[in-house]
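Let me give you the structure first, and then I'll get to my questions.
A protein chain is absent from this complex, but the other protein chains hold their places.
In this document, chain identifiers A, B and C correspond to the written order of the chains, with residue numbering beginning at 1 in each.
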Amino acid sequence: MTDTFLSATPPAPIRQRAARDLTRRARWKPAEILFWLCAAASFFLLPDQHLLLSEIVILGLFALSLDLIIGYAGVVTLGHGAFFGLGAYVAGLTSIHLTAEPLTGLALAALAAAALGLATGPLLLLRASDLTRLMVTLGVAMLLYEAANKASWLTGGADGLQGVMIDPLLGRFEFDLFGTTAYGYCLIVTFVLTLIARRIVTSPYGLSLRAIRDNALRARSMGIPVGPRLLAIYAFSALIAGIAGALLTQTTMFVSLDVLAFHRSADVLLVLVLGGVGYLYGGLIGAVAFKLLQDWFSALTPQYWMFWMGLVLLVVVLIGRDRIQTLPRTLMRRLHAEGRA
Amino acid sequence: MLTILIDGIAYGMLLFVMASGLAVTLGLMNFVNLAHGAFAMIGGYVTALTMNRMGLPFLATLPLAFLVPALVGMLAERTLYARMYRRSHLEQVLFSIALVFMAMAAADWLLGSSQMLITLPGWLQGRFEIAGIAIGRYRAFLILVCAALVIGLQLLLSRTRFGARLRAAVDDQRAARGLGINVGGIFALTFATGSGLAGLGGALGIEIMGLDPTFPLKILVYVLIVVTIGGTATLTGPFLAALIIGTADVAGKYYIPELGAFLIYLLMIVLLILRPQGLIAPAR
Amino acid sequence: MSAALQTINLEKRFGGLVATNKVSLVLEHGARHALIGPNGAGKTTFVNLLTGVLPTDGGRILLDGEDVTARSQIQRARLGLGRTFQINQLFAAMTPVESIGLAVSERMGGGGDIWRRLGSRRDILSEIAELVERFRLTDVMDQPTRALPYGKQRLLEIALALAGNPRVLLLDEPAAGVPEAERGELLETLAELPRDVSILLIEHDMDLVFSFAERITVLVNGTHFAEGSVAEIMADARVQEVYLGSDEHA
């Protein structure tokens, strides 16, 4: 067999080099560690900002989920709000009808969103243009929105779902007015999920996703089952989006129809593109930048903040986000290189 | 029954005029311009302001509603859009949404956030009857104007030198340049035409859809639906799509009101599953 | 014993144009078989039919005696049908190690592992190392593919196909576009391909065909035109006229 040919010479140094190359992406980079240190520091140093920070982290987690399919699987969607909204409603309904324990709500929301992802995923596998995918996913999200509006006996319709009460986290930490528990909770959930997502995108499975994104023709000819692989990441991405939605419900103790609205899906895409796709932190960084700018501008001018927001986005795009973004990365690489030397 | 059909066709025609410019930029120039609605809004405001503040008659404002957005479009194309042609679609999305944000805030600042309304001239109000079918005068007017536009546009693209040059520029920029075609100029003109059409659509649509600073986002989804279902390869595709969506929406709400808002999305999903490349797919 | 790969009356039409006209071809085990033909003879269409990129309009395809006509591209690949592409189909952002590792781990059933760390399976690592060396990619193994010289990319193209441990390998113009300086390396590597892999070489370049192939099939206008040993084909006057003649004009 071929093996005789292959096992002719077992070159150990080459193997080591190969191993080093394969583990390269999974290695923790200083900037990543710095990012999480900053996040942890913000919890202790900025107690006044916990409410805004919670909102940022939730949006960031939502954008991260989108990055998994856009950045890693190369499939664009404009309907990711469907999963976010479903998670939000499931968490709200769980607290009203089943249990007010937050982690149960989180788990159920995740399951529901993943199930919806599995059910609607095949629509994305149509041989179609990006535009078609965008619109099909948008259509699904809008259908869900209208359904939630119609089913007001269940969802409260346009008035919103009332009566959401969440028990203290782990039975100890009550969700306080300052948003401290909420922020801690969101931050830890996001951190854990990022770790899991990170592990997945650096696994052999994650490598195969990148291969499909870069060259689906080749991937098929290598026998990679493209459809199931994409479906799996879509469902996982939906799961995370559902958790982000559930976090929003649990920290605000309210669900309204706009969790499913078009602007939810559009904003998250904006945030992700602003932060950059395909390196997992784009969503989180984009959320920080977007929300801080928005908060700052709307404090200055509640009526016309959108103008300044638009202007900043415009300048960012025109200068080229790459150039802005690679700055820290080039710095990092330089540091890295020095560290090695 | 026929009244409903005519209402639907008029609505579809209106959608087409607004969407046609997007079909051109997206299909021919391969640029995702989500700010398309902003040009429609400019056209709408031009008509509303010249009518309400300067007392121009409705018809006289329509050429202005085409020209002003076209000029703004050309200016924006030369200064901003031209830098974005080579970027990824996602960046184009970010770029054009940023423009939408700015346009919405600017409109709010300049003109206020309330609905802007116009009063049509008497001969366009009310309705008339042909063979027992009642037809709204304005809707008949819409159908006529839009039909003329559709034909004109088709002729422009297929029969004129400009159309031929545009197609050449789109097929292969480098070759077109080699033939001495001013590709940048062609693109600017095309973009201006698309923006002007959007503006005209916005002006014609005030009476039906209203006009306020959120207009660009409000029509965005409808316009995208039309372009996606129609496919970006031809103008005939979006035209058919606009008619289908227009009549289906109106008829659906009349006959099965319970499905009301669902219908348009369901229809879109089904059509896209059946024809993922659009009604009229690009030739291979 | 059945052939490694066999087609029976394979057909493909595009509208009115017959691209593949009832082609029957037998690829023996361990074969070094070349498929040649002038431009537009339907060689690439034939490869696309074999690999399942295009659906057939008639006829059957047997892989080791098993009918795979209705199987998908992915299933055929899993059954041991490997291919290279006329125009490189590589993963531009990945390194050769990653690309080859992907192919190896897919074959070993590790491609769907979501929790394992890359580079943690020793068996896979060994195979990567051997393939990297075999295909003379050692120097560039950890550089992004897009930065590789064209000849190296061509080698990687073949390495990826071989990494799937195919029983049958279709090489679609492997030497196309390779600069003269890098050509020798490529030819050597081709010559060293393991004997137990049955190879169908689709080629334009006669030097390569004559040095590599033991048997030749000539395709003209989508039709099986002639077949025989290298010597027979070289001596065939009809082939000279139809094929080699037209090649001079091309």
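Assume contacts are C-beta pairs under 8 Å (C-beta built on N, C-alpha and C of every residue); 3 or more make two chains touch, one makes a residue touch a chain.
Simple rule for what comes next: contacts and distances are computed from a predicted model.
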Listed names "Ion-translocating oxidoreductase complex subunit G", "ABC transporter substrate-binding protein", "Heme exporter protein B" or "Sarcosine oxidase subunit gamma", with the criterion being the UniProt name of the chain not displayed: "ABC transporter substrate-binding protein"
Among the chains presented, those that the missing one touches: A, B
Contact residue for the chain not shown (choose from B:T119, B:S158 or B:N182): B:T119
Residue of B:A106, B:I181 or B:A261 touching the missing chain in the full complex: B:A261
Footprint left on chain B by the chain that the document does not show: 3-4, 7, 11, 52, 104-105, 108, 112-119, 125-127, 134, 136-138, 207-210, 212-214, 218-219, 222, 249-254, 257, 260-261
Those residues of chain A which, in the complete complex, touch the missing chain: 43-44, 47-48, 51-52, 54-55, 146, 149-150, 152, 157-160, 162, 172-174, 176-181, 184, 248, 252-254, 256-259, 263, 298, 302-303, 305-306
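Just so it is clear, only the chains that are shown with their structure count from here on.
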Contact graph of the chains (line, ring, star, complete, other): line
Farthest chain relative to chain C (centres taken as mean CA coordinates): B
Centrality ranking, top chain (CA atoms only): A
Whole-Å gap separating chain B and chain C, where each centre is the average of the chain's CA atoms: 49
Centre-to-centre distance between chain C and chain A (centres being mean Cα positions), rounded to whole Å: 40
Separation of chain A from chain B, taking each centre as the mean of its C-alpha atoms, in whole Å: 34
Overlap residues in chain C, where contacts from two or more other chains coincide: none
Shared-contact residues (touching 2 or more other chains) in chain A: none
Residue numbers on chain B that touch chain A, as the complex places them: 26, 32, 80, 83-84, 87, 89-91, 93-95, 97-106, 108-109, 217, 221, 224-225, 227-229, 232, 261-262, 265-266, 268-269, 272-273, 276-278
Complex contact set, residues of chain A against chain C: 1-2, 4-11, 14-15, 17-26, 199-200, 202-208, 210-211, 214-215, 217-218, 220-226, 229, 232
Touch list for chain C against partner chain A, complex: 51, 53, 73-75, 77-78, 82-83, 85, 89-95, 97-99, 101-103, 105-107, 110-119, 125-134, 138, 141-142, 160-162, 164-165, 194, 196-197
